[in-house]
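Apart from one protein chain that is not included, each protein chain of the complex appears where it belongs.
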Amino acid sequence: MNGSRSATLTVAWRLATFRSEGFPTIPLAILGLLLFVAVFANVLAPHDPEVGRLGERFHPPFWQQGGSETYLLGTDHLGRDVLSRLLFGARVSIVVGFTAVIVAGIIGTALGILSGYLGGWVDQVIMRFTDTWLALPALTFAIFLAAVVGPSEMNIVIILVVVYWTRYARVIRGEVLSLKERDFVRLAIVAGCSKWTIMKRHILPNVLNSAIVLGTLMLGVVVVTEAALSFLGVGVPPPKPAWGLMLADGKKGLMAGYWWLTVLPGCCIMLMVLSANLLGDWLRVKLDPQLRQL
Amino acid sequence: MSDAPLLELRGLSTHYVSARGTRVVRAVDDVSLSLAAGSTLGIVGESGSGKSTLALTILRLLPPAARITGGEIRFEGEDLLAKSDGEMRRIRGKRIAMILQDPMASLNPLFTIGDQVSEPLRVHEGVGRRRAWSRARDLMKAVRIPAPETRVGEYPHQMSGGMRQRIVGAIAISCAPRLLIADEPTTSLDLTIQAQYLNLLKELQRQHQLALIFITHNLGIVAKMCDQVAVMYAGRLVEWGPVTRIFDAPAHPYTRALLESIPRMGDGRARLTAIEGQPPDLAAPPPGCAFHPRCPKAIAQCREQAPPETSLGPRHTVRCWLPGPAPVG
Partner (left out) sequence: MKRYIVKRVGYALVSLVLLSITIFLFVRLTGDPAVLLVEPGASQADLDAIHQQFGLDRPLWVQYGRFASSLLRGDLGHSFYYRTPVLELYLSRLPSSLLLAAAAMTFSLVIGIPTGIIAAVRVNRWWDSAGKIFALLGLSLPSFWVGLLLILFFSVYLGWLPSSGSGTAAHLVMPAFALGWYFAAAHMRLTRSSMLDVLGSEYVKLARLKGLPEALVIGKHAFKNALIPVLTLAGINLVIMVNVAVVVETVFAWPGVGRLLYEGIAFRDFPVVQATVILGGAMIVIVNLLVDILYALIDPRIRLDR
């Protein structure tokens, strides 16, 4: 009795002091901004992101020597406006990121629920595959798949879904296993509800919180993976502007000191991932304190 | 034996303050009692009544959110609240020891029994490793662990619950403390082992002139082991006094309700008597006397004013506007 009291107090006190209600305005604002930019890139971008003027290569940003106001953040090795590419790159990251996270989430949650609730061979089969896929690092697996099917924006989304659904399945299954023991589920079983009804009406709403928190946290991971894939050349194919691709191009100018081609796209990635992570952290504490294990 | 009590608490209060300072939980509220050397005190109450917090307060091992907001603790004449951290540390385990409820959780799974039993000796008395281990063996013999020579090199998970609790007992008495606080020591033990363990504690107490504080919700243990009993409710001490007197004629309605709720064989009663209602939320206790919503004798004054401590005799106090009949003399 003494032990559980102090454990409860410890959790309660830890929660209370964690950033005390810090509503994540900045992360949300940044994500909102990125979303806005992604949607309105055509309108906002001053230049065509895919076509460059070879006479205007390697302009630095406007505040440096040699920069100009036409190309606010400089140009790359093909004379393309960096700002426009960054804006359109946001579109790629947002679309790929959100789609992959949502689809992987749906599949992973569904399979996690089935696996956790139905148990038996369904569980065994799904879990063995999940464990195996989880054993393989996401990046390696994604590279392999990209090498097999060839890079394209659509393929990347599919690949990311295939690689990351297992993360959801594992976590959700764990939750379902403990939910199964709860009284309200047992009552539903005793009352004669069908398995599907129970899974839909009782289990699903209760795991939704975890799924959402996990989704937010996965957004950062997915964006970084996509950037890595693009950087390696197996992600979004050129000339489409993806931030990862810009980093790969930027590497070519790195030794010459063309810093903006490396620093700026990376900052964008960092901002998006940082915001997603902060939002996910806040959601995790807000929605269910027991999820701090995530 | 001198007249001065071994332990004296006066008006002791411990509050938990939430991070933003908004919620204040009065875990221990103005508690006063005293304990003579070699005697046994039982502290009873429901969960959340503040019993464990009181024990941790005496040892000054509270979590950071808790604050001792008032009162005095005198142990062997010394003011414990005035002691520095270092001084308190030297008192813990050496002059005042404590046993926790769950022996499995109390012992570190990665270290041997011998290591853990000899630790207080090595830290407090500077005993060398070899000697400390042999004294650990003696201690284990004293708590009646069979074959201590082999046991000493084993790990906690290799022993039964009863044995583990004895080990915890051995640790507690290793430096010959004057006071031992036991927080629900038998709750996690099998019934058959409980009696053995209590006998062991009694034996140790006799041998070492140990004062015992028993925190429990089991009145049977109190009846068997304790000279005095302190009844706590919502952080307050509602009755304190000699066991025989209080069990015979409880003065506080809560004490009476507790005693009546123990089912007795051949009672003739058809239904179990439970105390109506729920324990109060310590962050927002009811005004006046905390027990009044559940008290069969509550009057208007109980709702408005918290009753002060009234003395019903030497070392016998109660907090009630309408205390029950106190025995004559």
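Which chain is which? They are A and B, in the order written, and residues in each are numbered from 1.
In the analysis below, contacts are C-beta pairs under 8 Å (C-beta built on N, C-alpha and C of every residue); 3 or more make two chains touch, one makes a residue touch a chain.
Fair warning: this is a prediction, and the values are worked out from it, not measured in the lab.
> In the complete assembly, which of A:45, A:156, A:185 or A:269 touches the absent chain?
Here the residue in touch with the unshown chain is A:269.
> Can you say which of B:6, B:43, B:107 or B:257 touches the chain missing from this structure?
B:107
> If the hidden chain were put back, which residues of chain B would touch it?
Counting only chain B, the missing chain is touched by 59, 61, 89-94, 97-98, 100, 102, 105-111, 119-120, 123-124, 155, 157-158, 168, 171.
> What residue numbers in chain A mark contact with the hidden partner chain?
Contacting residues on chain A, toward the hidden partner: 3, 6-7, 10, 14, 17-18, 128-129, 131-133, 135-137, 139-141, 143-149, 220, 224, 227-228, 231-234, 247, 250-251, 254-255, 257, 259, 262-263, 266, 269-270, 273-274, 277-278, 292.
Basically, only the chains that are shown with their structure count from here on.
> Centroid from C-alpha atoms only, then distance chain A to chain B, rounded to Å. What do you get?
Taking the mean C-alpha position of each chain, the two centres sit 52 Å apart.
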